[in-house]
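Here's the structure we're looking at; comments come further down.
All protein chains but one are shown in place.
Naming follows writing order (A, B and C), and every chain is counted from residue 1.
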Amino acid sequence: MLRVAVVGYGYWGPNLVRNFNESEHTTTAIVCDTDEARLAKARDQSPGAQVTARFEEVLTGNIDAVAIATPVGTHHELARRALEAGKHVLVEKPFTILVEQAEELVTLAERAGRVLLVDHVFVYSPAVQKIKELVDAGHLGRLYFIDSVRINLGLFQHDVNVAWDLAPHDLSIVDHLFGRLPRSVAAMGSSHTSSGLEDAAYLNLDYGEGLRANFHVNWLSPVKVRQMIVGGSERSIIYNDMDTVERVKVYDRGIDVTNDPESRRRVLINYRSGDVWSPQIGPSEPLRQMVDHFADCILTGTQPLTGGDSGVRVVRILDAAQRSIKADGGRVLL
Amino acid sequence: MLRVAVVGYGYWGPNLVRNFNESEHTTTAIVCDTDEARLAKARDQSPGAQVTARFEEVLTGNIDAVAIATPVGTHHELARRALEAGKHVLVEKPFTILVEQAEELVTLAERAGRVLLVDHVFVYSPAVQKIKELVDAGHLGRLYFIDSVRINLGLFQHDVNVAWDLAPHDLSIVDHLFGRLPRSVAAMGSSHTSSGLEDAAYLNLDYGEGLRANFHVNWLSPVKVRQMIVGGSERSIIYNDMDTVERVKVYDRGIDVTNDPESRRRVLINYRSGDVWSPQIGPSEPLRQMVDHFADCILTGTQPLTGGDSGVRVVRILDAAQRSIKADGGRVLL
Amino acid sequence: MLRVAVVGYGYWGPNLVRNFNESEHTTTAIVCDTDEARLAKARDQSPGAQVTARFEEVLTGNIDAVAIATPVGTHHELARRALEAGKHVLVEKPFTILVEQAEELVTLAERAGRVLLVDHVFVYSPAVQKIKELVDAGHLGRLYFIDSVRINLGLFQHDVNVAWDLAPHDLSIVDHLFGRLPRSVAAMGSSHTSSGLEDAAYLNLDYGEGLRANFHVNWLSPVKVRQMIVGGSERSIIYNDMDTVERVKVYDRGIDVTNDPESRRRVLINYRSGDVWSPQIGPSEPLRQMVDHFADCILTGTQPLTGGDSGVRVVRILDAAQRSIKADGGRVLL
Partner (left out) sequence: MLRVAVVGYGYWGPNLVRNFNESEHTTTAIVCDTDEARLAKARDQSPGAQVTARFEEVLTGNIDAVAIATPVGTHHELARRALEAGKHVLVEKPFTILVEQAEELVTLAERAGRVLLVDHVFVYSPAVQKIKELVDAGHLGRLYFIDSVRINLGLFQHDVNVAWDLAPHDLSIVDHLFGRLPRSVAAMGSSHTSSGLEDAAYLNLDYGEGLRANFHVNWLSPVKVRQMIVGGSERSIIYNDMDTVERVKVYDRGIDVTNDPESRRRVLINYRSGDVWSPQIGPSEPLRQMVDHFADCILTGTQPLTGGDSGVRVVRILDAAQRSIKADGGRVLL
């Protein structure tokens, strides 16, 4: 049984604690937070765990791994010290503020021979696993475009802008599908509050060979939308995470450019062409899958699906997007 | 009864002929097309109308107005000659290929004292009229953003790219709401066929004071989506043209940036906040409204809702978008 | 080219006229209605057709077939006289008021060697054709139940109650699937207006061997619903005629009665089990298919898909339902 310390007990920390407790491979041994009221709640939720306001107790504690769910500005410092203390480390997204910080953590983990996993939790959802399987099997043909919308009402105080808050989810999904950086990033954003943080943004990633991925993230939307279209030459997928019944839909259609007016008329009248297939997606909790995977990487040496390298790539894209927003959409090469 | 000549009898022409015949103020007097098979169909559809392959017969015919539904490359030449022959003119969207052509037609119409109307047909839909009414009444508060998605499978031969094909609908709606040009346009597009025409594009318009409008147009989507979000400080609207039952939804919500963790938790759990109201939208045919409005402008001197000036603005945006796409998203000032 | 007379030019008649004109096998030769304003409209719609207020002119006219779209109370008389005059006959649904009338028309048509087709138009829709194909191929396994909902706001004056108005659509679809009468019918209805006509009704048909079909028809619903579930031992179908994108959905699932608590928990958590498949359904107009089929039956002697015999069965069910409603749900044997 791996003993884990959860650092940061705000919005996400309690979910980590619960899942580390429920997994048969792990247990929450320590909860660390600087807020006394939160620690009281942690005591209620996880009576068996030690609670502390001092990170030093985590470093010296009888634990195997540290999960960091604090504000992003502290990730690098806490993860660095945990790795230096010989712990395996799981870091909440976004991984770090600076690209250099992310790269340094990867180097440290490699040198120390410790697992470094970034909490790109959607990668562990059955829906994304199914999409990855279909893409890898060539089911979609050549990929043409990805269009992602992740918008909702979210106008409360943040430490980062909407791109850093919401886009890591989608960027990590696309990173999981492709496993490589785009060539360039262009992004546009706008802010409507005195904080000056962007609350609506568009990111456009050029992967070369005609493949573009576009991301719309927004805290001002009246409704919650989580939808990604993966368009291919043979088939396309619509992944609607709000649709609990048909989360993943696969649309059959070949693309034939035609000059025939009658077939044009048909297409204009039709709402879609080809069959639709919605594979059964199990109801498993992605976070639990990730916690089990983290344990598996520690125990068996398996390479993490969302290791520090994926964290570096996502931070590089976010960093480029930030610079592009400042340059009003000017394209930034990676 | 106004006598109208319809020039071009391809996809849209028959709809014009039918509506000019059904309106009590107009009748289709001439149908002109260079394709003999199409003229035969026109004879069937509108037995009372003269059919001809020669545009000269339109110019010298006993008619009051000319409606032009030919490929966009011919719009300017045909409209110019019709105005010079003293006819009122209705031009299919997109208005013209070049900004200068559009401006010349406006000048000609003014000089000749003739009505020049651009077929921005969505402006005449009850849904857009309702949205305009709500925006003008201040119901939404300060406008924050517009996000529009108009995507479908449309991979057949085109004479223009996807931005010129699909975006005029949305650009004309936004132009109707604001009545002015944006400050700048940035656009990105990609092509996946040998034609080289962009089949997927994103346009981003900056209207100043934090108001941005973003447009996603795409011929590669497996499903048809026509949705526009108009986000405001007091309320927001979702206009889903595919939802025949609740085409326009108004979402109540004030935006209060809060630091209170409990209210943050509530927002994260909730799918939306505030009531939703979907006003009854009548089933009237927008094209019929436009045809009646065209007749009204001719008969009473009313200023067209979608006159040549709106056509100029939309063409200027499309032209800027085209240049921005060539510059890989570089922002173009207007 | 078959020459057809359309009798009755109210709500449905103009659709018949248009389709007989558009089909290459038929033309509308005569339009007959007692209302002079309607005849004026018919003259506009179909300039080539003779219009008349006198049914005698239909009987003596140079025509091959008569299509009857008058109020149901007149169907039997008009169809009888048309058959006796040697014409082929198409009758709007519901076929007749009385079972005996329906049976008499079948006998007359057989004796005269003329085609008698009942306008069960949904049978000719691509969606129902696809369902028939799947059921006949055994794709659903053993049929367990049919549940149909056809409700909308329809509170204007009617000559029949809601069961006679709306249920023929669904009853004819089920008749097409099974081709036989149920063993018994039970029905309940209620009326909320001074007319005394039922405006909400439930029909329950027992087909034996555990197969029941239930129909909910209602003029008081705030929304329009047209949905039929066909439940089988191997697969089930949901046919939602309001869903223009995925009209027919096929749900994979075997039914295993299990005592295993974990599988029970899974089912309770899951929204559905098994894959979903939505076959592509073409956009063809069912009425046009029916008109072409009517012509084909006349020209080649093909047996009608919805001949007088199906009309008799539907009227027998409606008649039994009527008697059951009067008996407050008492079951009526057929």
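By our rule, a residue touches a chain if its C-beta (ideal position, glycine included) is under 8 Å from a C-beta of that chain, and two chains touch if they have at least 3 such contacts.
All figures in this text were calculated on a predicted structure; none of them were measured in a lab.
J.: Among B:Pro47, B:Pro283 or B:Gly301, choose the residue that contacts the chain missing from this document, as touch is defined above.
T.: B:Pro283
J.: Please identify which residue in C:Thr60, C:Thr107, C:Thr193 or C:Thr302 touches the non-displayed chain.
T.: Within the whole complex, the residue contacting the unshown chain is C:Thr193.
J.: Check the options A:Pro47, A:Gly196 or A:Gly301 and report the residue that touches the missing chain.
T.: Among A:Pro47, A:Gly196 or A:Gly301, only A:Pro47 touches the chain that is not shown.
J.: Any idea which of C:Phe20, C:Phe95, C:Phe122 or C:Tyr202 touches the chain not displayed?
T.: Only one of C:Phe20, C:Phe95, C:Phe122 or C:Tyr202 touches the chain omitted from view, namely C:Tyr202.
J.: Quickly run down the residues of subunit C that touch the omitted chain.
T.: Where subunit C meets the chain not shown: residues 10-11, 144-145, 147, 151-157, 186, 188, 190-195, 200, 202, 204, 210-212, 214, 216, 218, 220-224, 229, 231, 233, 235-236, 238, 242, 251, 253, 255-261, 263-265, 267-268, 270-274, 328-331.
J.: By the contact criterion defined above, which parts of subunit B meet the unshown chain? Give residue numbers in ascending order.
T.: These residues of subunit B touch the chain that is not shown: 244-246, 252, 266, 269-280, 283.
J.: Just checking the interface: what residues of subunit A touch the absent partner chain?
T.: So the residues of subunit A touching the unseen chain are 47, 223-224, 245.
Here is the rule we go by: only the chains that are shown with their structure count from here on.
J.: Tell me, please, which chain's centre (mean of its C-alpha atoms) is farthest from the centre of subunit A?
T.: Farthest by centroid: C.
J.: Which chain, with its centre taken as the mean C-alpha position, is closest to the global C-alpha centre?
T.: Minimum centroid-to-centroid distance belongs to B.
J.: With chain centres defined as C-alpha means, what is the inter-centre distance between subunit B and subunit C in Å?
T.: That pair's centroid distance is 40 Å.
J.: Would you mind pulling out the distance in Å between where the CA atoms of subunit A average out and where those of subunit C do?
T.: Spacing between the chain centres: roughly 52 Å.
J.: Please list all residues of subunit C that touch 2 or more other chains.
T.: Where subunit C meets two or more other chains at a single residue, that happens at 245.
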